[in-house]
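Shown here: the complex without one of its protein chains, the others still in place.
Right, subunit A next:
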């Protein structure tokens, strides 16, 4: 199989399988959560509450009062990583072209040097977060193999994308295939690792806000 054939496979069958497993995994995980249900709360909710599930879905994106100071590394690296990754996925011109080919939808891209910088920032932030995980006693205790697998699966698409764009070390067609494979690995792993928080955090934040909101607390 030459590089072109490999790329054809990466863009074709491999991608289709990865997307199918991803979709099936997400549906399964969502079913696993919602099928457990929850009992109706018979206590009388407060008539006026500054809180609610939807409110908390949004507000939890910001650090709680006093928390930024307590662990600035986690917060700042976390923001830089998430924003960088988001810009790279959705605002790089070739990615928008890819989404257009799949869905027919298109939107304006950001200048490539800007996306390029955001990818570098995201990779640096991931590096900082890994070092923090290895050094911080709490994070180290909480971490298992899954955390490091998730880290690697997130880092690889950024790295291979960056290398492909800059034509570094490996022949471009091969590098593009490796980039696609790394994305496919990420897609398959996402539903079954902590990366599933991409979806489930909207649910957990909503429940949190709902539990507190009915008591009149903006959580």
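The working rule: contacts are C-beta pairs under 8 Å (C-beta built on N, C-alpha and C of every residue); 3 or more make two chains touch, one makes a residue touch a chain; residues count from 1.
Following the convention adopted for this analysis, contacts and distances are computed from a predicted model.
UniProt records the chain missing from this view under the protein name "Lactate utilization protein A", selected from "Lactate utilization protein A", "Cytochrome bc1 complex cytochrome c subunit", "ABC transmembrane type-1 domain-containing protein" or "Unannotated protein". Although one chain is not drawn, the whole complex shows that of A:4, A:67 or A:114 it is A:67 that touches it.
Although one chain is not drawn, the whole complex shows that of A:4, A:114, A:131 or A:217 it is A:217 that touches it. Looking at A:49, A:109 or A:173, the residue that reaches the missing chain in the full complex is A:49.
Seen from subunit A, the chain kept out of the figure touches residues 28-29, 32-39, 41-44, 46, 49, 56-57, 60-61, 63-67, 70-71, 74, 78, 133, 136-143, 147, 192, 194, 196-197, 200-201, 203-209, 211-212, 215-219.
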